[in-house]
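Only one protein chain is missing; all other protein chains are in place.
Letters A and B name the chains as they come in the text, with residue numbers starting at 1 for each one.
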Amino acid sequence: MIDKKDVEYAAGLAQLKLDEEEKEKYTEQIGEILDYVDKLSELDTDDVVPTAYTVPMKNVLRKDEVQESLPREKSLANAPDEKDGQFRAPKIMSD
Amino acid sequence: MSTKYETVIGLEVHVQLNTDSKIFCGCSTEFGKEPNENTCPVCLGLPGTLPVLNKKAVDYAIMAGLALNCDIAEYSKFDRKNYFYPDLPKAYQISQFDLPVAEAGKIEIETDEGIFNIGVTRVHLEEDAGKLIHEGSIDKSKGSLVDYNRTGVPLIEIVSEPDMRTPAQARAYLTELKMIMEYLDISDCNMEEGSLRCDANVSLRPVGQEEFGTKAELKNMNSFSAVEKGLEYEVKRQREILEEGGEVVQETRTWDESLNKTISMRGKEEAHDYRYFPEPDLVPLEIDEAWKEEMRKEIPELPREKYKRFIAELGLPEYDAGVLTGDKDMAVFFEEVLKDYDDPKNLSNWMMGEFLRLLNENNHSPFDSGVTPLNLARMLKLIDEDVISGKIAKEVFEKMYNSGSNPETIVEEEGLKQISDEDELENIVDGIIEANPDAVEDVQNGKDRAIGFLVGQVMKETRGKANPGLVNQMLRDKLMD
Partner (left out) sequence: MNIYDLTIHELKDKIAAGELTPAEIKKAYAARINDVEDRVKSYITVTDELADQGLAEYEKKKDELLAGIPIAVKDNMSTDGIKTSCASKMLENYKPPYDATAVEKLSEAGAVIMGKTNMDEFAMGSSTENSAFFNTHNPWNLNHAPGGSSGGSAAAVAAGECAAALGSDTGGSIRQPAAYCGVVGLKPTYGMVSRYGLVAFASSLDQIGPITKDVEDSAIMMNVIAGHDPKDSTSIEGKKEDYTEYLKEDVSGMKIGIPEEYFNLDFDKEVKDSVMSAVEKLKDAGAEVETVHMTDASYALAAYYVIAPAEASSNLARYDGVRYGLRSEHASDVSEMFTNTRHEGFGDEVKRRIMIGTYALSSGYYDAYYLKAQKVRTLIKDDFDRIFNDFDLIITPTAPTTAIELGSKSDPLEMYYTDIFTVPINIAGVPAMSVPCGFDSNQMPIGLQLIGPHFGEGKIIQAAYTLEKLLNIKDKRAEL
C-alpha cells in the first residue's frame, strides 16, 4: 500500500509537479502496482546474491587518450537558451 | 562548573586527477578552455549516450589508496547518486557508494603538538560536475550560466575518519595529503583552481564522552588558510552555543571569506535522498595483485618518509627537511644534486636561500630554471675548493639561473676566480693600507673591527674576488706584529 504522502515525496524527489487530482489517481494506481509487486516477498531470497549485471563482465576500460570533442555550436544546438557559449537557465532561487 | 569540550573534525577532500581525458569519455580535461569547448554527447549526457571508464583514472585511484595505506578492494563498482542541479547533465553523478576502490588507510601528520595518525575511511572515484555561475550578482541574479567543460573530469574523494582534534591538525592533514598527491603526480592539487577541494565536518563533545556531538558541514573553503580559519570560527561558534546550554543544529554552513564567518545554508541545502543504486551502464572492477603491484611500483618515496630520512640519514635539521620535502620538485632536485655532492646541509642552505628566492621571484619550479642539479653540485664544489668565494658564488648562481651555463664557464668568462695568490694581493693590500691611515691606526690601537673595514676595502677593490680569509690574514700580519 502507498499513501498520498509517499506519492508526494516521490514526486518531489523526481521533480514532478502533480495537482490534487493527479495525486489521488497516482496514489491509487501505484498502490495497485506495488500490491502486485509485493508477491516478491513470497520468494525466499535470504542467501541469494542480487544480479546487478546480467553479463558476467569486468574491467571494461579504455586508454587515456584525448578524442575530438563536439564543436561547441553542436553542443549548444539544442539549447533552449544560451549566452556567451554557455547554457543559460533561470536563476537558482526565487526571492 | 564549565564543561571542557573536545573538537572532532573530519575532512572530505576532492582531488581532481590530471588524466589527459575525462573519466567516461575522450574529451580533454585541459583547464582554461572556452566554455563548452571540451564537451561531447557523453559528458553532456545526451539521450542514448553511455560511459566508458578511463583506465588511468583507476590506476591513479589505486595509487592514491596505496599511498594512503589503504586496503585496495578486490571487487569494486560504480553507483549512481541521483539529484537535480543544472550543472549535472544526467541528473545523477556516477560515483561509488558501498564498494569504493580503497578503504581503511591512514596518514601520519606532525604539528607543534606532536605526531598523530589520522585515519582515512575511504578513497573512491567519481565524475566532476560542470560549472554554474550566477548571471548578475548573487542576490539579484538574472539567470544561471553553465559550462560543462569540467563535467566528467575524474575525481577521487578522500574521506578521513573524524580523528582530528584541532584546526591545526586539520591543516596539517590537508597539507600532507596535498603533498602526497603531488608526489604521486596524479593531480595539480591547486585549491585556487579547484583541483583540490575540501569540506569539513565539525562537532564538539564533552571531554570523555564517547558519543559524537551534532556536526555541522562546512563548505566553500577555497584555501588552506580558509580551512583553518573556517574551522577555528566554527569551533568557537559551537562552543559558545553549547556553553550557553543551547544545541548545535545539524546543517550545512558556508565559509564567507569576506565576512570571516560561517553562514547557515539551512533551507537551501536540505538532506538529499540520493537513491544510490549500482550503475547499470558500467561493469564491476576486479583489482588483482598484479594490478596493485604495477601501481605500487609507480609510487615514489613519499614526503613523510623522505622527511624522516633526510633527518636521520642526511643529518638535516627538521626545518630544512620540512622545506625541502614540502615540494616534490625541490626534494627531487635536492637528491639529484647529492648524486654529485656530499654536503647535504650546505646544499640545503643554498636551496632554501638563494635558489628559493629566485624561484619565488620568477614563479618557477626548480626544474624550470637554468640551474641543473649537476651544475649546482659543481658550483658548490668550486666554493668548497676556494675557487670562488661564497659571495661571488651568489653572482655565479644567478647567472646560472638565467643562462643555464655551467659554473666553470661563467667563472672563466667573467673572470670571477677568487684571488688566493698572496703575491697578487700584496700590492692591493699595501695600497689599501696606505689609503686608509685612520683605519690602520684603529687596528694598531686594538680595534679589531677596523680589520673588517680594511678587508672590505680590499674586496671592493678586487670586485669581491679576493679571498677574504687570506686578506684578513695578510692585513693582520702587516699591521699587528
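Here is the rule we go by: a residue touches a chain if its C-beta (ideal position, glycine included) is under 8 Å from a C-beta of that chain, and two chains touch if they have at least 3 such contacts.
As the structure is a prediction and not an experimental result, all values here were calculated from the model.
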Hidden partner chain, touching residue among B:50, B:115, B:263 or B:435: B:50
Missing-chain contacts mapped onto chain B: 41, 44-53, 80, 82, 84, 86, 89-92, 144, 146, 273, 275-277, 280-283
Touching residues (missing chain, whole complex) on chain A: 2, 6-7, 9-11, 13-18, 22, 26, 29-30, 32-34, 36-43, 45, 48-55, 57, 60, 62, 70, 74-75, 77-81, 87, 89-94
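Assume only the chains that are shown with their structure count from here on.
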Interchain centroid distance [CA atoms averaged], chain A/chain B, Å: 40
For the chain B and chain A complex, residues of the former touching the latter: 19-21, 25-28, 34-41, 44, 52-58, 77, 84, 86, 132-135, 141-148, 268, 273, 275, 278, 280, 282-286
Interface residues, chain A side, partner chain B - complex: 13, 15, 52-53, 55, 57-70, 72, 75-76, 83-93
